[in-house]
Structures are given as C-alpha cells and as structure tokens.
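Some chains omitted; the rest stay in position.
Letters A and B mark the chains in the order given here, with residues in each chain numbered from 1 onward.
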Amino acid sequence: MTDVADIPQVLTDEIREMLAGVSTATITHQLQMRGMRTTFLAGLKPLLPGQSMVGRCRTLRYVPHRADMMDVLSTPMNSQRMAAETAEPGDVLVIEAREVPDAGTVGDIYASRGFQRGAVGIITDGALRDTPAIAALGFPVYHQSSHGSTWARHHMPFSHDEPITCAGVFVVPGDIVVGDEEGAVIIPAKLAEEVARDAVAQELREEFAIERVAAGDSVHGVFPLTDERRGDFEAWLAAKEQG
Amino acid sequence: MTDVADIPQVLTDEIREMLAGVSTATITHQLQMRGMRTTFLAGLKPLLPGQSMVGRCRTLRYVPHRADMMDVLSTPMNSQRMAAETAEPGDVLVIEAREVPDAGTVGDIYASRGFQRGAVGIITDGALRDTPAIAALGFPVYHQSSHGSTWARHHMPFSHDEPITCAGVFVVPGDIVVGDEEGAVIIPAKLAEEVARDAVAQELREEFAIERVAAGDSVHGVFPLTDERRGDFEAWLAAKEQG
C-alpha cells in the first residue's frame, strides 16, 4: 500500500476549475480519443441530484470474506478505518466491492469521518449502507445500490491506497475523478491537465453547435465542426470572449 | 430503409387525445387482450418526472462496432444524423442499442436538433450521453442507463427507418408510442384507433371501481365489473357524462 505522502497530487486550482466546468461526457470523449475506452464508472448513480465533484482518488479494496483471516482485520487500523482516517482535503474515496449489490461497503460514521477530514466524495461499486443518513450529509456520493447489511455479509476490507478496479475501471491512487449528474469518470494523473484543456475547448465548440441548432441550423457543418463553418465559430468565440 | 414519406401517419387529433388521456398500463392490457404479449418497453425509465407523450415511431438501429466499416459510416448522412435531420412534428425517435448499458447512443446536440424539428420524444434501450444537458431540454426521454462514452465504444449507427427491436419489443416505423411515468408502450399503427377507444372505456370502468373501493366497497363485482353491478356502473357513467 502506497504511503499517502507518495500519492501524486496533480490537481492545481486551474486544473480543478477547468474540470469543474466541463461534463463527464466531454472528459470521457477526450479519453476515448486518446485510446482509453474504459474510464467512465459504469452503472453507478449519484445519490443526490445536482451535485458534482473533482478530486484525487484514494482507494479501498474489499475482497470476499474469509473467516480464517478475520483476526488480521480486526485491528484498530484495518483498511476501512485507514481510508477514513487518512483522507486529505480534496480526496475522493473510491471503493472496489466487485459490484456486489447486497452487502454494505460504507456507512454513515466512516463517511462522516472522511468528509470531516476534507474528503469531497465517495464512490463504491457496491452498496451504500445507512443511505438516508449519508444523503443527509450532503456530499457527493456515487454507488451501485443500497443495502442494510454490513460488509461482513460478503466482504472484508483488505487494503487501501493500492490500484483497484471500480465499476469496470482500473483506478490508481492519485488518479483524478470528476463527477456530475451523469456519473463519474477517472482521468490518469499524467493526462489531467491536457484533458482538462481539451475538454474546455471541446465544450466551446459544442456550445456553438447547440446555439446554431437552437437557431434552426442543421447539425451539418456545426457538429462536428467543418472547415466551412470554422470561421463562424471563431467569430462566435471571439465575441463570447469579449463578452 | 423506408422513405419518410412512406411511413404511415395514423395519429389524428382524436386518437392522440384519447391516448394522451389513458395510462400505458391500460394500453398494455388492451394489447394483451388482443394476444400481443410484448408491447411495453421493459426496463426503460423516464428521465424526468411528470412527463408523457404520444407520437409516431421513427427508428434508428445501432449495431456492434466494426472497424472495417467505419468509412461507410463517416459520411455526412450517416443514420444517426439522418434520424435527427428528418424528424417530423409528432415523431418519437426509437433507438435499438441491444440493451448495452455502457455506450452512449444519443447526446444533447442530436437530441436538440430532433426536438427543434418537432420530435416529441426519444427512446433508447441503451445509454443516454450528456444526460444533464438532455434533461435540461425538458422533452420526454426514456432510457435504460446513462454513460459518458460516445457510441463508438461499442456501437455504430447502421440504419434508420427500418423495423427494429427496442427493449424487447419489435417496432415498425409508423407504430404509435405512448409514454407516461410508468414507461412506454408500442401500438401497431392499424390497431391505434380501436385500442384508444377501448382503453378510454376501460378506464371509465376502473374509475368507477376506484370510487366504489374508496367508498368502502369490496372489489367483488366492481373489478372486474359483473352483471350485478353493471347497472350501478351505467348510472354512474350517465351521471358523469351529464356532469
């Protein structure tokens, strides 16, 4: 397990602001254009309407329960606790639960502790437990399902701050995660800045297209943008930037 | 692919009004009584609360991606564009995506274009992309899931305005589709009028039953209506019509 101090932190204020201003669909598209097919966390729903987040991935891995290993896990510093107690401002806790829908992975007390330490979101590809209480905390949470049981029904927390698979996506500690009402997407740390810049540029082209379509234009020429309409776009962009 | 001019248009104002006044459950039951077991689009959820729609089915078929066929599809007039650019007032775009949950099938720009041309709804048995932006358009949309990727993750748009399968239901261009908060149901064009009339009649019997149950009656006799209570129903109906 990587020491927290060694987990990269690439989110500058500028990158964070750019990513907060674009959709997860645009980011996913930018990653697809770079050959990355599997970056959007499939099947996870935001718990609350209208929320979004940008953060650094911290990871927690649940594995199938083994009764012979419970002594090791019953220490005060098991991985579930460590994940909550070592959260840093701007972190998002990303949990691997092998998409098991019927066993809790995080409840309200550990969630509270993580958020109290500065975490800005929680993601699990398994079940929330204490869903109403977690919703009342008001922080962004993405999950597959809700279930009243504790993790021991199927899982045990085995490790944290190591690479995991969440909702079909491979996640390395220090990756960037962005969430909106559509869901959440993982960006490799080293690509965060270029993806952010290109996503902002892409959304400007799409904003132009939407305006033209609303004005009655066909999509031809404006989406995708062709050379014939590039002049129009650039004029629109200049006008927009002037303000 | 059928020419748009050849797709039947059976929706008169009268039929549309009747269908808009009944539930999809009632319509589904009417079709079941005619031996049609599979007409309700299984597993699709309305994107927004409180919406409903009645429209004519226009179809778009996504098939599994094949890299060797992308040149054919990269023309300005691929089927995805054609579906948006040929929408007519009152049409609903019904998309076959083989129930694949993790690849987008329609995003906000094409959706905007379709609605701008008069379409009154979109249905996909795959994933929406740009879900928040599409929700902001305010039109009725039914879908299986949301995902940030573009169609190329698994699909390619192959044809439009030909018979498709959507959410387990076989849909022919020109069929009528009705949606409410429960979901959406497909009515063969040639049955639209008789189903509409019988559905209105069925709902009157059910309204009577609900009133009697609310008044403390047992369901016996009132649902289904028996000969003993038919007089009561007819008196209630006469009173209602005088109203």
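Please note the rule applied: a contact is a pair of C-beta atoms (placed from the backbone, for glycine too) under 8 Å apart; a residue touches a chain by one contact, two chains touch by 3 or more.
Remember, predicted model here, so these are calculated numbers, not experimental data.
Of the identical protein chains in this complex, 2 are displayed in place, while the full assembly in this structure file contains 6 copies of the same sequence.
In this text, only the chains that are shown with their structure count from here on.
We define each chain's centre as the mean of its Cα atoms; on that basis chain A and chain B are separated by 33 Å. Contact residues of chain A toward chain B in the complex are 23-25, 27-29, 32, 37, 39-40, 42-43, 168, 180-183, 185, 206, 209-210, 213-214, 216, 218-220, 223. Considering their complex, residues 76, 81, 84-85, 101-102, 104, 107-110, 112-113, 116, 129-133, 135, 145-150, 152-153 of chain B touch chain A.
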